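Take a look at chain A:
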Amino acid sequence: MTEWLLDGLSWLPLAGGLLFFAAGSIGLLRFPDVYSRLHALTKADTLGFGLVAAGLACRAGSLWEVAQLLLIWLLVLASGATACQLLARQAREEEGDG
Partner candidate 1 sequence: MNAALLSLFAPLAGGLLLVLWRPARAGLALGVALVSLLAAAAALHQVADGTRQWLEVGGWAPPLAIRLQLTPLSALLLLFTAGLHLLVAVYAARRPHAIGGADFWPLACLLHAALAALWLSADLFNLYVTLELLGLAAVALVALAGEKAQRPALDYLLLSLAGSLAYLLGVAILYGRYGVLDLFLLGEQATADAPTRLALLLMTLGLMLKGALWPLHLWLPAAHSSAPAAVSALLSALVVKGPLYILWLLWTRLAPTELAVQAGPLLAGAGALALLAGGWAALRTPLLKSLVAYSTVAQLGYALLALGLAMHWQEPRLEAALWLFVVAHGLAKVSMFLAAGELQHTLGGKRVVTLKGASQTLPVTMFTFVTAGVSLIGLPPSGGFLAKWLLLQPLLERPQHWGWALAVVLGTLMSAAYVFRVVAHGFDRARPQPPQVRPDRFGQWLTLLPALLVFGLALIGERMLPWLEGVSR
Partner candidate 2 sequence: MSTPLFWLGVGCVLWLLGLHGLLTLRNAVRRIIAINLMGSGVFLVMVALAIRERPGDPVLVALVVTGLVVAVSATALALRLSGQLARARKGDA
Partner candidate 3 sequence: MAEGLFDLVLAGLLLMLAGGALYGRSLYTSILLFVTFGLVLALVWARLGAVDLALAEAAIGAGLTGALLFAALARQGRAPEGEFDLACRRRGLAAAAVLLPVLWLMLSSLAPLAERDSPLPELALAALPHSGVEHPVTAVLLNYRAWDTLLELAVLLLALLGARQLGSGRLDTARPWPQLRAWNAHLAPLLVLVGGFLLWRGSSAPGGAFQAGALLAAGVVSLRLAHLLPPLRWSFWPLRLLVLLGLALFLAVAAAGAWLGQGWLSYPAGWAKPLILAIEVAATLSIAASLSLLVVGERREPAP
């Protein structure tokens, strides 16, 4: 019963995550400049990936797997933030040049 419930529940965050990914991708393609694109992209990364991870955690077989998913999410979060800063800084530098 709980399994069935968890399975059903997991669809909610999974769908939400995919939605964020889709929105992020559209933003990446359609937004005019680097900063707004980064804005769209990081939303997809953090929220979208976080929701997907949460959805998968509902379906995980053991607590160990949940912990792994959490660790992955944290790593992606930190590296995503750093990479976003890197890109934004580079964009600013180039603007400064031009």
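Per the selection procedure, all candidates are chains of the complex that A comes from, given by their letters.
Keep in mind that, in the parts below, a residue touches a chain if its C-beta (ideal position, glycine included) is under 8 Å from a C-beta of that chain, and two chains touch if they have at least 3 such contacts; residues count from 1.
Keep in mind the model is a prediction, meaning the values are calculated, not measured.
Engineer: Pick out the one candidate among 1, 2 or 3 that is in contact with chain A within this complex.
Structural biologist: 3
Engineer: For chain A, which residues count as touching candidate 3 in their complex?
Structural biologist: Answer in residue numbers: 78-79, 81-82, 85-86, 89.
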